[in-house]
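Pasting a structure here, questions to come.
All protein chains but one are shown at their positions in the complex.
Showing subunit A:
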Amino acid sequence: MSIRTFLYRSVAALLLATGAPAGAVLFAPSAAGPARAQSPEPSKLGNLASFRIIAADGRALLDKTDLADAKARLKDLETAWDEAEAGLKPRAAADWHVLDKAIDRALTAVRAASPDPGACRSAVDEVVATIDRFAGRT
């Protein structure tokens, strides 16, 4: 999606949203203004920082070879990601699927019958790297 289409879409969505009965609370500032201005090339999916924090937590736990806690933390990621689907996916469906698949692979790796520590680490690394790529940090 080009920048122009994205802007048109955002403006149209914003116009419609503010016209809706629930207009007052639709589109929090983070989606429209300040948060975006800080980051040089923000993800079309918006602010993914909260997901990155959970994934990085999981990664740290894997380093401590604490698989049970890492699994629990990654389940938090799964739950949070799943809960936000309806909000995030319409922003950039293709990007959403890329990250969704990465999270799926990480979950599959840690939930394997006999998990391979190396595979777990690289799968979670990929989640963090994907988020960073979308955020324009790499």
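Operating definition for what follows: a residue touches a chain if its C-beta (ideal position, glycine included) is under 8 Å from a C-beta of that chain, and two chains touch if they have at least 3 such contacts; residues count from 1.
Just so we're on the same page, contacts and distances are computed from a predicted model.
Look at the chain that isn't drawn here: its UniProt entry, checked against "Aspartyl/glutamyl-tRNA(Asn/Gln) amidotransferase subunit B", "Ring-1,2-phenylacetyl-CoA epoxidase subunit PaaB", "Membrane-anchored protein" or "Tol-Pal system protein TolB", names it "Membrane-anchored protein".
Interface note: of A:Ala68, A:Ala86 or A:Ala113, the residue touching the hidden chain in the full complex is A:Ala86.
In the full complex, subunit A touches the hidden chain at residues 1, 9, 12-13, 16-17, 19-20, 22, 25-28, 30-31, 46-47, 75, 78-79, 82-84, 86-93.
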